[in-house]
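Input: one structure, supplied below.
The complex appears here minus one protein chain, its other protein chains still in place.
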Amino acid sequence: MVMLEHSGQFLYADLVSGGANRPIWSRKQIEQVIGYILVAPLLCWMLVVLIYPIFSLLALSLTNTRIIGAPASFIAAENYVATLQSAPFWASVARSLVWLLGNIFLGTVVALAAALLLRQSWLLARHARVWILLPWVIPTVAVSVIWQWMLNTNYGVINIALQHLAITSAPLNIFGSRQLAMVGVIVANTWHWFPLSAVVMFGAMHNIPADLYEAAQIDGANSWQQFRHITLPSIEKVLFALGLVGGLWTLNVFDTIYLITRGGPSDATQTLPVLIYDTAFKGQRIGLAAAMSVVAICLLAALATLYARIAAPKEE
Amino acid sequence: MTISPLNALLRWVVWAALVFLVVGPIYWVVSASFKETAEIIRPVPTLWPHRVVFENYAYLFTSTKYPRYLLNSLIVAAATMMVTTAITTIAGYAIYRLRVWGADWMSRAILLIYLAPTTLLLVPIYSLLAAVGLVNTLAGLVIVNVAFASPFCVWLLRGFYEAIPISLHEAAEVDGAGPMTIFWRIYLPLLAPGIGTIVLYAFIYSWTEFAFASQLIVTDGLKTLPMGLGALVGSYYINWGLLMAGASLATLPAVLLFAIVGRYFVRGLTSGAVIG
Partner (left out) sequence: MSELQIRDVHKKYGVLEVIHSISLDVADGEFIALVGPSGCGKSTLLRLIAGLEEITSGEISIGGRAVNRLAPKQRDIAMVFQTYALYPHMNVEDNMSFSLRLAKVGEKERQERVGKAAEILGLQPYLKRYPRQLSGGQRQRVAMGRAIVRDPAIYLFDEPLSNLDSKLRVAMRSEIKENHQRLKTTTVYVTHDQIEAMTMADRIVVLNGGRIEQVGAPLDLYDKPDNLFVASFIGSPAMNFIEGTIRGGDFLAADGTAIPVGFSLPGDGRPLQLGIRPEHLRLSAEGIALYVRTIEPTGAETLIHGTLAGVPVAAIFRERIAAQPGQSITVSLDVDKTHLFDAATSMRI
């Protein structure tokens, strides 16, 4: 204790005189330094693998690169002109919008219904909150096998059921039809992704205080009125965020479509990511694909801004 | 509240529909994988395998490269999972607890990045990896997967970090622990559910990733499951039994992991801190 006291005095003297033992960094400064060391790996990773490519995307889009690594020359905005004048490009923009709206509509309805069920408090509901995520856990390639099989023309259980119920007379060749193929991939993708939205919606509903509903019941509100005036307003923010995040992720989906239809039949399900992929690697026009990516990113940003303007919940 | 018989019936019907929607398609394919080919393609399908056979699985393991794909997928997913977990957990500590200067800004930037259109970056990332010779390597795949899985993981971790009272941090500081000691001895043990969550997300992300894997990998022996199985789908003659066995088996590791940490993942998603 005496020793400790002495060293304390010594330290104090050093502090005042600025001697060798003076702590150069305060606790906060040490925390900052350690903190930066800890975020550094993540930030570097993001910088190299995500931020840098955005710039090299811009650079590539100004060249006539056909294959990565092959010599190419600067062609200024030619790729952009080609992109903007390309009918297939705008056709795939339109298909992307159909894809987006179909998924958002179907996904939101199914997820909201599921979330309302998950909110019940009995045993099955509590287990379902976890197990509902199964379709999301399954790898996309398995999802593609599942739905190709379910919707198969000859052996698919859905076609067989439709015929037995006399809804259709002949089997539907869903992935072989220009109109139905899009419906098919939307169904498969919704099945894959709705559980995630359902769980997030359930989480938002779960945080609504129960006494709100009790008060509403005492005020005489029926189930629909409770849903309309308590549940919906309470999850408004989450629905908005889900719309934004889910929308951007949906537009970005490549694997589900490519694994099921390869963008076909012909180009019926060729959304933007599929078109860009095909242009870059099948058509071997990397420069053009880069320009398409840049234009697509601009369109996405515009769409997201528009959505935020229109749909953002009002702040009180 | 009392429930009328009609409501009770309705409730069961609705629940049956949900269970059917979630489990039905999975059951249909898994059960078919145990059927003989003749039974699979019968005009009137059978609800369960009348004769349980393992020939589809046997064929998968003896006559295709499936085991190789499975192994590659496991390697890539395990590496992605470990690296992602490590870098996002420590980054989360710096951003959400040490509050480094610019933490709010970083947090927002990461949110923005996780909205980024990943497939649209396929071209430049491919050329970046080509420049450093990582095309056609599993390591290149891991690097890409970590980059894309990390932003969402950091975002998920936020809720878990914020659920730990700051007073625990301060108490440990008063008790004599430095920032790293506090991380190891206070945060890590309490963060276990959060780590379970990001382990699952990173694994699933990598396990299911197709777009980059299909372009970055050329050599057959380096392909991962999504490509390997995808190739079987696209082949001229579709052997459905084989395909369904492959799909069922591809699902298994993800489901097993989910069974262990799934409830933490749900807790992370529903904590309310993720969105809003």
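Per-chain numbering from 1; labels A and B assigned in written order.
In the analysis below, a contact is a pair of C-beta atoms (placed from the backbone, for glycine too) under 8 Å apart; a residue touches a chain by one contact, two chains touch by 3 or more.
Because the structure is predicted, anything quoted here is derived from the model rather than measured.
Chemist: By the document's own contact criterion, which visible chains does the hidden chain reach in the full complex?
Modeler: A, B
Chemist: Please identify which residue in B:Ile87, B:Val100, B:Ala172 or B:Val261 touches the non-displayed chain.
Modeler: If we include the chain that is not displayed, B:Ala172 is the one touching it.
Chemist: Of B:Pro5, B:Pro43 or B:Pro189, which one is in contact with the hidden chain?
Modeler: B:Pro189
Chemist: What does the interface between subunit B and the hidden chain look like in terms of residue numbers?
Modeler: Residues 165, 167-168, 170-178, 181, 185-186, 189-190 of subunit B touch the chain that is not shown.
Chemist: Of the residues in subunit A, which ones touch the absent chain?
Modeler: Looking at subunit A, the ones touching the missing chain are residues 5, 8-9, 11-12, 15-16, 23, 26-28, 30.
By definition in this document, only the chains that are shown with their structure count from here on.
Chemist: Could you please state the distance in Å, as a whole number, between where the Cα atoms of subunit A are centred and where those of subunit B are centred?
Modeler: Roughly 14 Å, centre to centre.
Chemist: How about subunit B: which of its residues touch subunit A in the complex?
Modeler: 11, 14-15, 18-19, 21-23, 25-26, 28-29, 32, 40-45, 86-88, 90-91, 93-95, 98-101, 106, 110, 113, 115-128, 130, 143-144, 146-148, 150-151, 154, 178-180, 204, 207-211, 214-215, 225-226, 229-230, 233-234, 240, 243-244, 246-248, 250-251, 254-255, 258, 262-263, 265-266, 269-272, 274-276
Chemist: Of all residues in subunit A, which touch subunit B in the complex?
Modeler: 30-32, 34-36, 38-39, 41-43, 45-46, 48-50, 52-54, 56-57, 60, 68-69, 110, 113-114, 117, 120, 124, 128-142, 144-150, 154-155, 157, 160, 191, 195-196, 199-200, 202-204, 206-207, 237-238, 241-242, 244-245, 248-249, 251-252, 254-255, 258-259, 262, 272-273, 276-277, 280-281, 286, 289-290, 293, 296-297, 300, 304
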